[in-house]
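Quick notes on the structure that follows.
With one protein chain withheld, the remaining protein chains of the complex are depicted in position.
The block that comes next holds subunit A.
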């Protein structure tokens, strides 16, 4: 083996090693941003299936639920058409371990482009901003909902 060949192999090997690292970062990048939108195929299939009778402007609709306070702070959940349950039960969408929360504490569900919060008969109550939620109430963007020690917010 000539010196030159070995030098070229060495450089090529290092380049390939870094290519692997960059490719890995690429997978993460698409992974991070891809989690918000579904894989292209599923999304295209979903679009036409939706009822056309939804003239609501998409602008004001929240797209994410963010935990802004409590032990789970920083967790985000992408809002879809499915309702979100909050509580200590293992099958809740957001599982809180908090002595002040009930197993099935509160529920958030979309209706006519708005998200509604409903207390599910919890012991310590659910609070929208400062007021206790006694019946299903629409949730504006950025207004804190308190469940025990956990605070969540809807964001765009």
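Operating definition for what follows: contacts are C-beta pairs under 8 Å (C-beta built on N, C-alpha and C of every residue); 3 or more make two chains touch, one makes a residue touch a chain; residues count from 1.
Just so it is clear, contacts and distances are computed from a predicted model.
A.B. asks: Given the choices "ABC transporter ATP-binding protein", "DNA ligase (ATP)", "Cell division protein" or "Cytochrome c oxidase subunit 2", state the protein name listed in UniProt for the chain not shown.
C.D. replies: In UniProt, the chain that is not shown appears as "Cell division protein".
A.B. asks: Under the stated touch rule, tell me which residues of subunit A contact the chain that is not displayed.
C.D. replies: Its contact residues with the unshown chain are 1, 5-7, 9-11, 13-14, 16-18, 20-21, 23-25, 27-28, 30-31, 34-39, 42-43, 45-46, 49-51, 71-72, 74-75, 77-78, 80-85, 90-95, 97, 99, 107, 110-111.
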